[in-house]
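After the structure tokens below, expect a handful of questions from me.
Our next item is chain A:
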Amino acid sequence: MRIKITACLLLAMTLAAGGCGTAEPPADDPSGRGGSLTILRAADIDGWDPDKAIQLATFQTLPQVMEGLVRPSLDGASIQPGLAEKWTLDARAKTITFTLRKGLTFSDGTPLTSKDAAFSVGLWRKGLSMGTLYGAITGTATPDDRTLVIKMKKASTFTLAWLGNGSSIVVPKDFGGKSRADFFTKPVGAGPFVVSSYQPGQRLVLERNSRYHDPARPYLDRLVYDVVADPNQQLLRYQSRQADAIEAVPLDLAAQIPEEERVLVHPSATIHGIFVNATKAPGDDIHFRRAVSLAIDRARYAQAVFGGLAAPATGGLPPRVQGSVGCGCTYETGIDKAKAELAKSSYRPGTKVELVVDATTPFSTRAGETAAAQLRAIGIDVDLQKLEVQVLVDRQAKGAYHLSLGEVGSVSPTVGDIFGLIVATGGLYSGLPMKTIEDAFDRLEVARTDEERGAAVRVAETWIHDNLPYIPTAFPDRLFAVSPKVKGLKVTPFLSYPADLLQAG
Partner candidate 1 sequence: MTAVTFFRARFRARRGGGRVRWVAVTLLALVILAAIFAPVLSPDDPARQTLDQLRPPSADHPLGTDALGRDVLSRMLYALRTDLLLMVFAAGLPMLAGTVIGALAGYHGGSLDAAVRWVADIFQALPVYVLLIAFVFVLGPGTPSLLVAFGTLGWIVYARLIRTEVRRVRERDYVSASYLLGLSHTTVLVRHVLPNSLRQSLVYLTTDMGLALQGIAVLSFFGLGVEAGTPELGAMVAEAQVLLRSHWWLAAFPGLMIIVIGSSVAALADRFNEDGEAG
Partner candidate 2 sequence: MTLLAVDELRVSVRRRGTELTVLDGVSFAVGAGQCLGIVGESGCGKSLTLRATMGLLPPGATRTGGDIRVGRSGLAMVFQDSHASLDPTMRVGTFLADVVRRRRGGTRAAARRQAAELLAAVGVPDPDLRLRAYPHELSGGTRQRVSIALALATDPRVLLCDEPTTALDVTLQAEILRLLDTARAERGLGVVLVSHDVAVIRQVADVVAVMYAGQIVEAGPAADVLDRPQHPYTRALIGAVPSLDGPVGPFRPIPGAPPDPAVYTPACRFLPRCGHGDAACRGPVPGVHALDLRHRSSCVQHSTHHKERT
């Protein structure tokens, strides 16, 4: 199985924010420098080694310290300069040529040259876990200290987009003489912040990098991330102003955040759906899968499970990112039709169908109960099982399940991100052949125009709609709680926010 792109699989629904900052200058007066903010997140970063990034928090935080060549723009539609001030994609030569900013230094004062960038590209490519995501890259060249040429086997626009992702970070050549493990316990980069102190699982304190290439940013002197897993504790800290913001408040608690302190991402670039094991009965029968899809009343589901803080799913790929063109088809609902489809399928009433859900949040259990109730209404004998999240992942990977409930969120500004995950996981653990999606992605990867992109995505959407490797049910919202003290928080649909633009009012 060839893997091209990534996304963050958020089965635990442990949502934190992801993405990167942007270089757009703030519209308002930039004099508001100084101050400190404390932000709460439910899960800590996976450490500083980009190859180990799984949590969204990691993709969000790594570039704050170790900036990449480019970063995505705030609306996610384009690529913005990072360490590189400009770049050109030569489709014929299959190269991207980056020109680094003048006078770049790492936070320890060492100059940053194209050698460091080339070393970093090598690092990404060799990554055990992420390496294949850079599969199009075949090599680098460094004609001078400020020029980096990335050679590819095809003119991949996706690779360029992916270089703006949180795992594409620039580190000193040969880790500045340290071992990889040592370097990543005390990382040095050229991002807007430096690590002041880091206690894994507890607290990360970032401080302004005085050597950052943009003298105006970051605005904050200090940015503290406190890891607090318990939602009540999060809310108490926030209400007592021991913290200024919460990244991704559990939607249960939405009612307890005053209206004016909510930053709502409606909907986020996340698909919530029922994953189907299509390698064994009854999921191997398309009629059964259609029956399941028809059984889910998506509007009702969004209301019941998310309290209305979600949009009913209208396609199989996440909305509001580059290339989200929708399906051009509809996901219908209807008990009678569903029963008719079920009758056509090989499913015999009375046969137990396992629906496995993550046990660790009341929220996912509740989603399971709602889905189970709707499936039972058409005559599927659902056996709802709560599983600890890693057990669930294990069973999905091994195909030891019938149905499961999950969420997949985009971490990058392009819908192609999810393509990669779908391919890598065999259609989110359906076991169906992913040839069509793979081909569609090959077209998407080299697409130069929105039309070409739209055409490629629509092929995939249509195939998902017709074959239902998974059944999309909702596009959930994400909610940030933000106290009046915090200024300049702008959250993208894929949940990144530029931390260097935050201000403490």
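A quick word on the picks: all candidates are chains of the complex that A comes from, given by their letters.
FYI, a contact is a pair of C-beta atoms (placed from the backbone, for glycine too) under 8 Å apart; a residue touches a chain by one contact, two chains touch by 3 or more; residues count from 1.
Note that the structure is predicted; figures quoted are calculated from it, not measured.
Enquirer: Tell me which of 1 or 2 touches chain A in this complex.
Expert: By the stated definition of touch, the match is candidate 1.
Enquirer: Under the touch definition given earlier, write down the residues of chain A that touch candidate 1 in their complex.
Expert: 231-232, 235, 250, 252-253, 255-256, 300, 303-304, 307, 357-362, 365-366, 368-370, 372-373, 384-388, 391
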